[in-house]
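Just dropping this structure here.
For this depiction, one protein chain was excluded, whereas all remaining protein chains were kept in their positions.
Note that the chains take the letters A and B in the order they are written out, and that residue 1 is the start of every chain.
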Amino acid sequence: MTIVKEAPAAAPNVVARKLTYVKAFNEGLAQAMREDENVFVAGEDVAGYGGVFRMFDNLLDEFGPRRMIDTPISEAALVGLGVGAAARGLRPVVDLMFMDFIGVCLDQIVNQAAKMKYMFGGALSVPLTITTASGAGLGAAAQHSQSLEAWLAHVPGLKVVMPSDAYTAKGLTVSAIRDDNPVVVMLNKVLLGSTSEVPEEIYGIPLGQAHTARQGSDVTVIALGRMVGEALAAADELAAQGVEIEVIDPRTVQPLDTETMFASVRRTNRVLVVHEAVTFGGLGAEIAAQIQDAAFDHLDAPVLRIGAPFSPVPFSPVLEKAYVPDRARIAEGCRRLLERS
Amino acid sequence: MAQRASKKSADPAANQESAQVVKDLHERMVRIRLFETEAGKLMEAGRLPGFLHLYVGQEAVAAGVMAALRDDDQITSTHRGHGHAVAKGVGLREMYAELYGRVTGACLGRGGSMHINDLTRGMLGANGIVGAGVPIAVGAAFAARYKGEDSVAVTFFGDGATNIGAFHEGANMAAILGLPVVFVCENNGYAEFTPQSGHMLLTDVADRAAAYGMPSVIVDGMDALAVHRAAADAVARARAGAGPMMIEAKTYRFYDHQGVKGLRHPYRSAEEVAEWKARDPIDLLEARAVADGTATRAELDDVWQRTRDEIAEAIAYAEASPLPDPADLLLNVYSG
Partner (left out) sequence: MTDVAVEVLLPKIGLSMQEGMIDEWLVVTGAVVAEGDALLRLATDKVDVDIEAEAGGIFHPVVPAGTTVPAGALIGWLLAEGEQPPDPGGTPMPAGPGAGPAAVEPVRVVAASAVPTPSGAANSPNGSAAPRGADGRLLSSPNARRVAAAADVDLTAVRGTGPGGRILSEDVEEFLADFPRGLVAPAPPSASVSPLVRKLAKERGIDLSEVNGTGPGGWIRRADLEAVTPTPAPTPAPTPVRPGAEPQAGDVLPLTGMRGTIARRMHASLQEMAQLTHGYEVRMDAVVSLRERLKEEWADGDLPVPSLNDFLLKAAALALRRHPLLNATVREDGIHLLGDIHLGFAVAVPGGLLVPVIEDAEALPLPEIARRSRALAEAAREGRISPALLEGATFTVTSLGGYGVDFFTPVINTGNVAILGVGRLKDGVEWVDDRPVRTRVLTLSLTFDHRAVDGAPAAEYLRTVGELLRKPLRLLV
């Protein structure tokens, strides 16, 4: 059963206050645990310590060791535990501290969680949520900085969400937990302390529904995760130069709301896709392909992709800064798309 | 078939050790200690980017094992790898330069703390993925035997790492292939903030060796000489073709899991920390050396002073080193 209740954000009786991304995640998780007794959390240092990123602060106090489980460093067993428990009707939330660690448990995610419903002829569901911290920008180097959404979005049976601010961190987490499929929630490490308005009550954000974060007529910028904020900053800069860009936050990369993108592209005729992951084989490639397929006749320029170069994430801050796309590169890309002689 | 060795505590007959070995161990430990305390200070001063898992308190393990190795013996390390690198002889300049993200660093500024390596010293790399170094050491040992060399491979890992599949698969693989690998578990009692009792039911990690038909030995990880003796045995055994063996060194980290001071959540009691600090591995060795006349206080102090100077010089070198050029972002992604 999937209940999706979008926040009545506009309603006056909803109390919204500024909350950090990590607190918003924590609040959504706690509310989802209150909502459904079958939700439990397992992971390394999630209970006693509250998570190395403070994602699970205070949850042990409220929910006790029955529902907050510290596990050994055994990611394959951790995800497998979630798969088995989900198959038996629970709604596990398992935490992979860093997204890079999916390398040691990929089988459970890709071959087990993702395919189980299908292989069982639909007889069961795997309402598993995997939370994990992704992204570069903290000098965490090659094995602690990756954005691997493209790996997962490629696997039928999985869903992948990428919260871009505190509001989506809460709403997408709640929807992920309520969803009857395995959903990977890719939190962004750099955004953990960022704040935005977050309603107090529980709310879900529909999976597979993109959000137009800013309207504009000149270029459509489709940005994933942290790049949404960068795109909005670029939009401010460009607006001062008379260029209005539209910023689309897909929020969910699997399923992907391409209709919103197509509609925007038909108006702007120019598209830039930006993500932190390496450009080659990234979501940008998929989005570009779909746009040329559905809206080819509306393009005035080839779809432009901005992503990381084809290299591991470098450690040295000078390299890392050059590696990760930012507002300047987005603005420059938009100008390039609009170039006329 | 490897025999199951009964666990034995270290034999306290340390007086037999030559003064040479004691001085070697002392020097290696002091180097590690000063490297780490200075790195910790630099990090707290905001001068070093990224994560830092410091080795302070565990020096006896790296020193004891490395003193039993040749340059061509290979090691694989962990996220807490500075001590292993220093003890194996990786240059302090290159290490600090790496922590600073300079192009003169051990990874050309690309890797940072968790990826320091030096092939010329047989250091096959720290590792950001817990347990990942274990199978790599098995492969290094395989290569040595394949090429007809008599070098061995040593893999370091924590207590927490023995819960991950790579450890178990690597141990069984080394055992069944009879490879010259020494498994060194540095049991500091914690995996991040979880005590050993919270992540395994065993008291001794060494018991896990039995599951793979591998002999094991437990040593006091604060006693450099004890570690060294056990390592020398295991290395000799492996070099002789008798297969892998595991050493469990009971030790303790004086700093927090990451950085110097833990910011929150007292997961270790003050008494526990104090108890272990009272058994500081360097103090223990120095006390014994002075007591049995292996070294004078002045000689020992001289080591500290010389090392301090060397560390200061290495830091100055790192700070003066150039940053990598962003134009070289694609460097070394592929060979050829």
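In the analysis below, contacts are C-beta pairs under 8 Å (C-beta built on N, C-alpha and C of every residue); 3 or more make two chains touch, one makes a residue touch a chain.
All figures in this text were calculated on a predicted structure; none of them were measured in a lab.
Touch partners of the unshown chain, restricted to the chains that are shown, please.
Listed by label, the shown chains it touches are A.
Would you mind spotting which of A:107, A:197, A:259 or A:300 touches the chain that isn't drawn?
For the chain that is not drawn, the touching residue is A:300.
Which listed residue (A:17, A:66, A:88 or A:340) would be found touching the missing chain in the intact complex?
A:340
To test your reading of the contact rule: which positions on subunit A touch the chain that is missing from view?
Subunit A touches the missing chain through residues 269, 296-301, 339-341.
One rule holds for everything that comes next: only the chains that are shown with their structure count from here on.
Can you name the residues of subunit A that touch subunit B in the complex?
44-45, 48-50, 52, 70-76, 100-101, 103-104, 138-144, 309-312, 314-319, 321-323
Taking the touch rule as given, give the residues of subunit B at its contact with subunit A in the complex, in rising order.
49-51, 98, 101-103, 107, 109-112, 114-115, 127-132, 160-161, 163-166, 191-194, 198-200, 265, 267, 323-324, 326, 329-331, 333
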